[in-house]
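My questions will all concern the structure given below.
Let's turn to subunit A:
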Amino acid sequence: MKNLDSVFAAYLIGWGVFFLFYVSIAKRTADLRDEVERLKNSLQRAK
Partner candidate 1 sequence: MGKRIILGAVAILLVIAAAYAAFYVAPEERTMGLIQRIFYFHVGSAWAGLLAFFVCFIGNLMYVWKREPKYDWLGVGGAEVGLVFTTVVLITGPIWAHPVWGIWWTWDARLTSTFVLWLLYVSYLLLRTLVEEPGRRALLSALFGIFAFIDVPLVFGAIRWWRTQHPSPVIMGGPGSGLDPTMRKVLFFSGLAMCVLMAFLIAERYMLEKMRSEVDILRREAEAQ
Partner candidate 2 sequence: MSLLSNTAILLGKELRTEFRSRELLTTTAVFILIVLVLFSFAINPGTEEARQFAPGLLWLAILFASSLMFQSCFLREQSNDTLSALRLAVSDPFAIFLAKLIANTLFLLLTELLMLPFFAVFYNIPLWSKLPVLILVLFVGSLGISIAGTAISAISAQARMRELLLPLLLLPLLTPVLVVSSLVTGSLLDREPIVQWKGIEFLAVFDLIFLTALWLFGEYLLEE
């Protein structure tokens, strides 16, 4: 089948872009969640 690799490339790259975007959000959200914990703990201790 001609052009099969082009079609695959399109779908793969497309899904790849969405996946990378989602992973980047998830990672940043997790980091922020840790930061929130850290800040809340240090505020508790300071009180």
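Keep this in mind: a residue touches a chain if its C-beta (ideal position, glycine included) is under 8 Å from a C-beta of that chain, and two chains touch if they have at least 3 such contacts; residues count from 1.
On the choice of candidates, all candidates are chains of the complex that A comes from, given by their letters.
Treat the numbers as computed from the prediction; the structure is a model and nothing was measured.
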Message: By the touch definition at the top, subunit A has one partner among 1 or 2 in this complex. Which number?
response: 1
Query: Which bits of subunit A are touching candidate 1 when the two form their complex?
result: 1-4, 6-7, 9-11, 13-15, 17-18, 21-22, 25-26, 28-29, 32-33, 35-36, 39-40, 42-43, 46
